[in-house]
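Accompanying notes for the structure given below.
As you look at this complex, bear in mind that one protein chain is not there, while each of the others sits in place.
For clarity, chains are labelled A and B in written order, and residue numbers in each chain start from 1.
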Amino acid sequence: MNQKKSKKPMIISLCLIAAVYIGVFIAEQFIPQQSMLFIVLKKGAVYALVAVSMNLLNGFTGIFSLGQAGFMLVGAYVYGIFTIPVAERMNVYQYFDGGLVQFTVPVIIAMIFSGLAAALFAFLIGLPVLRLKSDYLAIATLGFAEIIRAIFQWNGLGRITNSSNMLNMFPTFNDFNILGPDGKVTVYLSTLIPFIMAGVCILLIVLLINSTYGRALKAIRDDEVAAEAMGINLAHHKRLAFCVSSFFAGVGGAMLAMYQTTVQAKSFTSAMTYEILLIVVIGGIGSVTGSVLSSFLFVACSEWWLRFLDEKQIIGNFEVPLLRIGFRMVVFSVIIMIVVLFFRKGIMGDKELPDLLSRSRKAKGRAGK
Amino acid sequence: MKKLIALVLAMMLLVPALAMAEDVVKIGVFEPASGSNGAGGKQETLGVQYANYMNPTVVINGTEYKVELVIADNGSDDAKAPSAAQNIISAGASIALGSYGSSVSKAGSKTFKDADVPVIGLTCTNPQVTAGNSHYFRVCFLDPFQGTVLANYAFKELGVKTAYCLGELGNDYDQGLINYFKEAFEALGGTVIAEPFPADTQDFTSYLNNSAAYGAEVFFCPVSVKYATAIIQQASSQGLEIPVLGGDTLDNNMVAEAAKGTNVKVIITTFYQEGANKEFDDGFKAWLNANPEMLTNNGGNDMIAAVSVMGYDGYMMALAALQSAGTTDSAAVMAALPTTEIDGISGHIKFDETGDAIRTAAFVKKINNESGEWEFVAEQTVE
Partner (left out) sequence: MWDTIFPYLLSGISVGGQYALIAIGYTMVYGILRLINFAHGDVFMVSAIIMVYIMASGLPMWICIPLVLLITVAIGFLIERAAYKPLRSAPRMSVMISAIGVSYTLQNLVLYITGGLNKQYPTIPWISDTMQIGAAKTKIVTVVTPFLVILLVVALVLLINRTKIGMAMRAVSKDFETSQLMGIKINNVISATFIIGSFLAGVGSILFFTNYPTVIQTSGAMPGLKAFVAAVFGGIGSIPGAVIGAFIIGIMENIIKGLDVILFKLGVIQAPLGLATFSDAFTFALLIVILVVKPSGLFGEKVTDKV
């Protein structure tokens, strides 16, 4: 996009984002911690990062990968393995004599390890898989995610992964709160920290997308053969995108571990990948802003706003029919189907926040296919 | 678009305003209503609901409070546990009960802990649930105890030397109980072969073949109801001759129904035997039969599951704790719990220093294959 761009929308967007961060910080200090708002914000931040990382592959490079849950699993486990306090290890690895790893690393380092481990897995998986075409690639990555899950559950690796048992006791978001001398929290940071983590990662992804590499990736998405003819090394670029996306999925997995406070391989199923894919679609394939917005909307709807549909509601003397366990998810899936069928562009299409703010509507950057 | 964003932001700010009425105390019910433990979780919730029906109010410090249940479905899923727990906390519950399934209990534990809300575990038997924390209590017995009872029963009463154990991958309850069973059984001089199966398995025929190929004399499968019914039905069609042994999860009318009319012997350990407290039994059955929805949740008939009894006792324990705390403040309730005692339906309940109920007896039951009902075998104690 080399149209003449005015700087103003960019600056306004940055101000908006800064305002959101400040808003989160203020809200956290004054709204009681019990509120569902914070659960939604924390989980939303985690999902935002994972969704953007998936969008990098599916939306910007055109690689239809369904392996996200597998890479998140790797990230979550690596984070857990390296951060469980040594004193707690006997308790966590109760059937494996305290496990093999007997040291811890700081949280940030562990998160980077998570990303690197996921990227390493991606590199290895990519060797055979990236040669495949669209839906074959999708099903092969889905298969790899299942294989990763089985490997992490295997008893033979129990001293490292605790077999199929739960990892817990590692630092979580709430451990970032600053405590006063009396043990009471003086400054709440448990929601701001995931926002900052996700924000930094998403920023890195955006920088990548807007670099030469990013433009090459978009070229691959739009037409592989033409891109190759223009001198883009397909294998190299695809591998790069795959590894980078997995790196951030791994970091996202580590954040998910912090949010959930426990990690267990069995919850990283293909259903989780589908959920993230739906978030990407609702937000708009090829829009970072869209993925972020739809993550928060998706989480808020499924965890919070629609919960009343699962309970009996009585208005006056009238008992609202149909409401019982499961109705929330029915309504939710119908909404998703409507978006998928009738609003195929999602919330944002392929536009970003600054595009929305700029007054003069530019010609669409990309002709629809 | 901008208006939409503004609206969303406005909603986010408005919703948390928690209006707490003066004379209502809330008790959270942190139970699965769907997923692989849905059936058991519903029966446990029934016990709590019945207790709430029988004791709708509680007098705390001279004021009569109405007790309101906040029921949140954790979907038998560790990933959903934190938000279900938060849902209970944000509703302003003073104390929570649950969950069926040790994994989810552990997964929700930290959320309750950080909010200073105490939890009474009803039937989560894995030791790790209460170990090393001060907010989780429990009214049932523990797996090391249950595993030993089962191993003793199998070795001494059934006279078997080789046991085949099958548990779900990633289920702390299954794996824990199998582990303790194995320790006890091997200490007695028996041989144990343990295998896992991946979640959502439906075809158990090959595992049944495995047990026969290893020459096992008992098939120990402390699994969720969903898997237990499948295993029993397939065992019947394959003509499994060795007895099926299980833990408290198998104490369920669907399991009994599955074994009805087959030749599969099913023996389990559990918390309660129907008939031990006639007044409770009759009242509970009458209540179930009066509410079609509740009857469905109980699996279609009025057989009493032991988990319902534990639900009832847990609720009564919570009321007693609220009374002795003299306030609805969750931190005060937590402080009052270690010294709270009640005479429950399942016996006298008192916590030890870890927060576990001190229990010395478990009931052994078996299924009558003709009537499809549970029969009392023995009350087993371990010294």
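Here, a residue touches a chain if its C-beta (ideal position, glycine included) is under 8 Å from a C-beta of that chain, and two chains touch if they have at least 3 such contacts.
Predicted model only: the values in this text are computed from it and were never measured.
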| item | value |
| --- | --- |
| Displayed chains contacting the withheld chain | A, B |
| Option touching the unshown chain, where A:A18, A:L203 or A:V330 are the choices | A:V330 |
| Option from B:D200, B:D282 or B:E379 whose C-beta touches the chain left out | B:D200 |
| Hidden partner chain, touching residue among B:N297, B:T328, B:S346 or B:Q380 | B:N297 |
| Touch with the omitted chain, as defined above, among B:A33, B:V139 or B:V160 | B:A33 |
| Among A:L37, A:M258 or A:L278, residue touching the chain not depicted | A:L278 |
| For chain A, the residues touching the chain missing from this view | 58, 64, 128-129, 131-136, 138-140, 142-144, 146-147, 149-151, 153-156, 164, 225, 270-271, 274, 277-278, 281, 285, 324-327, 329-330, 332-334, 336-337, 340-341, 344, 369 |
| Residues of chain B in contact with the chain not shown | 32-36, 38-39, 42, 73, 169, 193-198, 200-207, 209-210, 212-214, 225-227, 229-230, 233-234, 236-239, 254, 257-258, 296-297, 299 |
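Rule of thumb we're sticking to: only the chains that are shown with their structure count from here on.
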| item | value |
| --- | --- |
| Rounded Å distance, chain A centre to chain B centre (Cα mean) | 33 |
| Footprint of chain A on chain B - complex, ascending | 1, 8, 11-13, 15-16, 18, 33-34, 71, 73, 77-79, 81-83, 86-87, 89-90, 92, 103, 106-107, 109-111, 114-115, 128, 131-132, 169-172, 175, 179, 196, 198-199 |
| Chain B-touching residues of chain A, taken from the complex the two chains share | 27, 31-39, 43, 88, 91, 94-95, 150, 153, 155, 163-166, 168, 172, 174, 259-262, 264-267, 272, 297, 300, 303-305, 307, 310-311, 325-326, 356 |
